[in-house]
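Entry: chain A
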Amino acid sequence: MPAKMPLDAILAALFPAGHAVTVAEGLITGEGPFGDGRLVVVGIDGDTALGVEGALMLSRAVLDAVKAGESSGSRAPILVAVDSDSQRMSRRDELLGLNECLAHLAKALLLADHLGHPTVGLIYGHSAAGAFIATALATRVLAALPGADPSVMDLPSVARVTKLPLEKLEAMAASTPVFAPGLDNMVATGAVHVVLDPGQPLDAQLRALIADLPPGDIRDRLGRERGGRPVAQVIAERVVSQARGT
Partner candidate 1 sequence: MAVTSASADPTRLSWYEASARQRVAAFLDADTFQEFVGPAERAMSPHLPLFELPRAFDDGIVVGRGRLDGRPVLVAAQEGRFMGGAFGEVHGAKLVGLLRAAGAVTPAAVLILFDTGGVRLQEANAGETAIAEAMRAIAEVRAAGIPVIGLIGGRAGAYGGGGLIAGTCARLAVSEGGRISVSGPEVIETNKGAEEFDSRDRALVWRTMGGKHRRLTGGADAYVADTVAAFRQAALALIDRAPAFDLATLEAEQARLEARLARFGACRDGAEIWVRLGVNDPDAVPAMTDAAFAETVAGVPEASHDAR
Partner candidate 2 sequence: MVAWRNERAARDARLEAGRAFADGKVVAAGSVTDLLEAVLRPGDRVCLEGDNQKQADCLARGLAACDPARIHDLHMVQSGIVLPEHLDVFETGVARRLDYSYSGPQGARIARMLYGGQIALGAVHTYLELFARYFVDLTPHVALIAGVSADRDGNLYTGPNTEDTPTVVEATHFKNGLVIAQVNEIVERVPRVDIPGDRIDFVVEADRPFYVEPLFTRDPAAMTETQILIAMMAIKGIYAEYGVRRLNHGIGFGTAAIELLLPTYGERLGLKGQIATHWALNPHPTLIPAIESGWVTQVHCFGSEVGMDRYIRERPDVFFTGSDGSLRSNRAFCQTAGLYACDMFIGATLQIDLMGHSSTVTQSRVAGFGGAPNMGSDPHGRRHPSETWMKAGREAQIVGDPALMRGRKLVVQLVETFGEGLVPTFVERLDAMELARKTGLELAPVMIYADDVTHIVTEEGIANLLLCRDADEREQAIRGIAGYTEIGRGRDRAKVEALRARGVIRRPEDLGISPLDADRSLLAARSIKDLVHWSGGLYEPPAKFRNW
Partner candidate 3 sequence: MESLTFRHTTQKALPGTKREAIIGVVASGNLEVLLERVLAPDACEIAIETAINGYGDVWEAVVADFVARAQPGGLRISVNDGGARPDTVSLRLLQGVRLMED
C-alpha cells in the first residue's frame, strides 16, 4: 500500500500561496485562497476519533462558511479532509447524543451543498463508520489519495461478528469488494468517486473536480459500473419508477 500523504503536504499543495488552516486535537478548520476565491477546509487528522465536541466544532465551521456565503453571495467550496478513526466509542458520547451531533454535521454539509457550496471530500488516511458517514461521505464528490484506507470494520472484527474464520474472510475479500476494507473496495462501491494523482498538482485536480461536480448522487451508478455494488442502482430506480406509476 502506498504511504499516506501527510496533511501538511496536502495543504501545501492545495494552497501554494499559503493558508490559514489549523489542526487542534485532530480537528481541521480554516481556509485559504483558492482560484479567484477561497477554499474552506474542515476535517479530521491523525486517525482521531470523532466525538460529540469534535462533530459540533466542525459543524460550526461549516455553518460559518454557509453564513459567510449568505452575506457575501459567494458560495465558497468546502473541502472535507479526513484521516480519522471511527466515531468515538464511549458511554458519554452516546449519552450526550452522538447520533444527533454526527447527523447535524452531515446535515450542515448537505445544507451547504444545497445552497450552492461545492462540497468535496478528501480521504487521505483512515476513516470508518459514523465518522466517515458524517464527514467525507456527506459531500457531493469524494476523492481519495493513494494510501487512504477507509473501512467499515476491520476483518478480524468482521470475523468475530460473523463467526467466520479469518482466513476464509481474507480469501473472500480478495474477490468480493462489497464487504472488505480498503480504498479499492470503496472505489468499487462508488463511495469514492475518484483517486487523485499525487504526482500532479492537487489544486488543479481539485479545481477540476469542482468545475465538473456530478449533478446529483451518482454513487450507485458508479458502484454498478465498477462492479462493487452490482444491484443498488437498479433497485433504487425500480422503486422510483414504481412510485411514479399510478
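The set was built so that all candidates are chains of the complex that A comes from, given by their letters.
The rule we apply is simple: a residue touches a chain if its C-beta (ideal position, glycine included) is under 8 Å from a C-beta of that chain, and two chains touch if they have at least 3 such contacts; residues count from 1.
Since we're looking at a predicted model, the values are computed, not measured.
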Note = The sole candidate from 1, 2 or 3 in contact with chain A in this complex is number 1
Query = If you look only at chain A, which of its residues touch candidate 1 in the complex?
reply = 52-53, 56, 59-60, 63, 66-67, 70, 87, 89-104, 106-108, 110-111, 113-115, 129-130, 132-134, 137-138, 151-153, 158, 160-162, 164, 172, 176-180, 185-186, 188-191, 217, 219-220, 223, 228-240, 242-244
